[in-house]
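Removed from the display is one protein chain of the complex; every other protein chain stays in position.
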Amino acid sequence: MSKIGVFVCHCGENISATVDCAKVAETAAGYDGVVYSIDYKYMCSDPGQSLIKSAIIEKGLTGVVVASCSPRMHEPTFRKACAEAGLNPYMCEMANLREHCSWVHEKGDATTEKAIDLVRILVEKVKKNHSLNAIKVPVTKTALVIGGGIAGIQASLDIANSGHKVILIERDPSIGGHMSQLSETFPTLDCSQCILTPRMVEVAQHENITLYTYAELESLEGFVGNFKAKIRRKSKSLDEKICTGCGQCTTKCPVKKIPSEFNEGLGKRTAIYVPFPQAVPNKPVIDRVNCTYYIKGKCKVCEIVCPTKAIRFDQEDTIVEAEVGAIVVATGFTVKQPDFFPEYGFGKYPDVITGLQFERLASASGPTLGEIRRPSDGKVPEKIVFIACAGSRDPAKGIPYCSKICCMYIAKHAMLYQHKVHGGKSYVFYMDIRAGGKMYEEFVRRAIEDDGVNYIRGRVSRIYEKNGKLIVKGADTLLGAMPVDIDADMVVLATAGIANEGSEELAQKLHTSYDSYHFFSEAHPKLKPVETNTAGIFLAGACQSPKDIPESVAMASGAAVKVACLFSQDELTREPLIAVVNRQAAPVFSSCVGCFLCVSACPYQAIEKEEIKNRTGEVIKTIAKVNPGLCQGCGTCVAFCRTKSIDIQGYTHEEMYSEVMALLNEY
Amino acid sequence: MADFEPKIVAFVCNWCTYAGADLTGTSRIKYATNVRIIRFPCTGRIDYMLLLKAFDEGADGIIVSGCHPNDCHYTSGNFHARRRWIMFRELCDFVGIDINRVLFSWVSAAEGSKWADVVNTTVTRIRELGPYTEYQKVAKHPIREVTNG
Amino acid sequence: MDELRKRAKELLESKTISVVIGYEEGTYNRTRALFVEKPEEASKLIFDSRCVLNLATYITKQEVKAKGKMAIAATIPVMRSIIQLAYEFQVSDKNLLVLGITPESNLMEFKDLLEVETYIHKFEIEINASYREKLDKLAGMTQTERWKFWIDELSPCFKCYACRAACPMCYCHRCTVDFNQPQWIPVPSHELGNLEWHIMRAVHLMGRCIDCDGCANACPLGIPINLLNKRLLEDAKRHFGGYQPVLKGDHLMSTFKPDDKENFIR
Partner (left out) sequence: MTIDKRIVRKEALEKLFEILKQNNRTIFAPVSKNGKTSFKITESYSSIEKDFIQTTQSSKESVFPRTEKILDFTKSKNSLDAKPFDILQVPEVILWGVRPCDAMGMGELSAIFNWDSKDEIYNSRLSKTTIIGFSCFKADESCFCTSVGGNPGNIEGSDILFTRLGESGDWLAEIITEKGVAIVAIAQDIFQKTENQDKNKYLAEVPVKFDRETIRKKLDAFFESEEWVEQSLKCIGCGACAYVCPTCACFDIQDEIHGKSGSRVRCWDSCGISQFTLHTSGHNPRAVQSQRWRQRIMHKFSYMPERLSVYGCTGCGRCSRACPVDMNILEHLISIQEVTL
């Protein structure tokens, strides 16, 4: 037999001004099962709470209804109070008399009647409530970080430094990502590699970090705190343990004409190669697509020259299985290959290049050792044109968004050019200059004012070659769209930042959502920027949308903290408001008939098959089972189940049904 | 129907519409007193049987409201709900249940004024339609001594 | 028909099948289900236009299942039911062999359910003219007229659940009407109880009913309850491109498209 206590709050004047609280309490006292009912000025105040606590103890209440503000406001407060008095917190419900009644209606009988109804609804619900205990799930205190760019590196280091194990996987032979390709960085113009490489080394040496380069995520199962990841380590055709990274093989390799990915095709590399001098790990891999041995079946020069006999031509991919508790996705972005700008002649004219290529030209470790020389003939360009928003902010090109980083790096590029090529002329075609950020606007002004970069507000319609010059046909909208023709030696396109290839596929492996541009979706655009909708999976860096370095690093540290929080507890406690499949005694076991239509209704892949076996181990029935770690408690399966075999704690069939009954009937 | 005060039940999701209704309160926007809210975790949880039950027990109108498409706290509960509503609504129409008495809406946590508007429109509409006696006659049908004939 | 008998006999003799489910001559010029376990009884099997009972109802019946691997003489509606049942993990190639009966009443044995699926997909689920007419007539009525129509049609229903028992998709061990905490559907067969029972059943058959008319044929009181399912089939077609049972893939009602169209949510 229920003993319900009803506590009506005046909220100062907030409720009592329009609702007759005494009458509400009085009426509630008349309901079957209500043994205590009182109104009070401030239920959330200490005296208010002790009112509830003492009633629980003295009257032996089995349920509490607090009629005050929105549960979204004070539910935790009152549930805690109940718990402190020894009542299960989930036996406490709140009737929303303030936001849903007193504040939205005028004083009067109708308002008080509504308040009474709202209380009665919850009195009847709480009678059907069950004591619930928070769900505990164990945590594997190892994080998986996917992607070894600056975001992945930062996240790995922060997690590792907080004392937890990290597995960092990188698709390429070396970590470093795009940042390692950059020359200088805005707005300070310090050398990108100089600030990055120490971090890369730290990762390689950190005792808490296991680094797998040339590796990708094969599959992921499980749930927050308890993921099982399969990692494919692509064969490097090399025994890393005995390779000393001496470099003999790479110097001797006969295949020397392969465009270097690291140099964005502006430089060449060999078939067995280390992507760049400061690579981590600094050990080569064989690119089987281009290696003569794998193509023709003979050569093996590298094997011959290798002093430690580390080459393994027959080496196969290996699958590493890892148990991890959390995952940070830091797979970064890529730039649109602007070959879809026929009008800009990319690919047709070697001297029309991308921003990332310019970085390589400007970089001391680049193909030109930092001198700005155009790819076609190595001549130093006297006139250079930078085109912003090549693809970005152009719905027609399928990229309506702003790539965010271009305005800044163009300014940087122009500046670097001016510094390196004295007397050179540089022009920037732009739509708007977006230089939000600390010292950013100043940086752009510096480019314009101190370094004399010519900014022209307008678009470029086309580029064509005319006696050795690239004619850039544009317009200056600030001068009434006056046509501008520039005979440039080189053109740099600030091509749009887009989602990395395969990001969609990865998102599906991870069961996280992605946006229409295939960037990973955060759980909430404002309040959960690093979380995903899948508990335990976090985002860092440009995989979520184009970002500059400081943002990526900040986001990475944010994600790392989320992971650290997760790992700070031995068990995760979760709200027990989740779905459960009923179980009954044999021979029924459950009313579930195992049609598993609920599986597709579940947004979280939380529904599994459970086989009920008899003593001899043969399966007598297969029913659905909700994984408490994965279920987020939406209840979509509950409304869908034909046999009503799934129910959701806190919003059960009985609870919701009695609410409707209570609402419309006399009690 | 001046003296007729419609009884209206609102089935809303916790994350959008319930929060939206809270905002209506915090913004002190006034609306009709006829609606009583029942809170669900998600529109995906709202069982169509509960809509029938509401009519059984004498509701004159029903509001069902949740997160806008793509805003669902649970990513897709509202999409599932929408598909069910589409079909259930057709069925109700086919058996002659007055679907003008059921109003479906998306009200986000930021749309306090929209909630007030949804409530007021529904109340006005139900006032025009009058009490749902047609259904209640069947629902509150006294169990006849002899049910054949 | 002889083919069927011959094949049934072989299957039973070779012990590859323990029971063949088919039709036999019943009483008063009716046909009914026959469960052949002895090869010599295969000769009792018949097939003709009177054989409309949806035999798929039996393949989920524990007493029949218990006999071992089943073979079933399946017309197209029966095959459709089988595919839907397989989709819902109630039957599989392991325990069922389909002896198809084509619209021309020829035997067509299927290697596996995959073949059955491919075969039935050659035929759209079509609502026949006379029902078409009834549906249109109802669609033409006012809401109140439809309400009167249904309350009147459903009032004789005494909840014998023959519709449920005859339906291959109603294989649940505990039907929602038997769920009593809370009692969603009133047990008594008064107007409300009847209305809610039939609405509930129609909802549960959305995207599952293959339109075999088994329920209506089973109803001892001749209530045209299959109109509900037919109407929903139509709606499924209009809104979501129609329904056709499949072995794998999305279920009409437990999936969605972000761009599902509606015109009533404000």
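Letters are used for the chains, namely A, B and C, taken in the order the chains are written, and counting of residues starts over at 1 for each.
Note that in this section a contact is a pair of C-beta atoms (placed from the backbone, for glycine too) under 8 Å apart; a residue touches a chain by one contact, two chains touch by 3 or more.
The shown structure was predicted, so the numbers you read here are calculated from the model rather than taken from an experiment.
If you put the hidden chain back, the residue from C:32, C:111 or C:137 that touches it is C:32. The hidden chain makes contact, of the residues C:164, C:198 or C:251, with C:164. Across C:80, C:190 or C:231, the residue that sits in touch with the chain not pictured is C:190.
When the omitted chain is restored, the residue from C:59, C:169, C:203 or C:218 that touches it is C:218. Interface residues of chain A with the unshown chain, by the touch rule above, are 30-32, 584-588, 661-662, 665-667.
Where chain C meets the missing chain, the touching residues are 26-28, 30-35, 53, 57-58, 61-64, 156, 158-162, 164-166, 174, 178, 183, 186-190, 193, 217-224.
The criterion applied here is as follows: only the chains that are shown with their structure count from here on.
More C-beta pairs in contact connect the chains of A-B than those of the other pair, out of A-C and A-B.
Remark: chain A and chain C have CA centroids separated by 46 Å (rounded to whole angstrom). One finds 36 Å separating the Cα centroids of chain A and chain B. For chain A, the set of residues touching two or more other chains reads 601, 640, 653, 657. Of all residues in chain B, those that touch two or more other chains are 48, 53, 76, 80, 84.
Contacts from chain C toward chain A in the complex involve residues 88-90, 171-176, 179, 181-182, 184, 204, 250-251, 253-255. Residues 5, 7, 9, 18-19, 21-26, 28-31, 33, 36-42, 44-48, 50, 53-54, 57-59, 72-77, 80-81, 84, 116 of chain B touch chain A in their complex.
Contact residues on chain C toward chain B in their complex (touch as defined above): 138, 141, 143-151, 156, 176, 184, 188-192, 195-196, 199-200, 202-203, 206, 228, 231-232, 235-236, 239-240, 253-258, 260, 262, 264-266.
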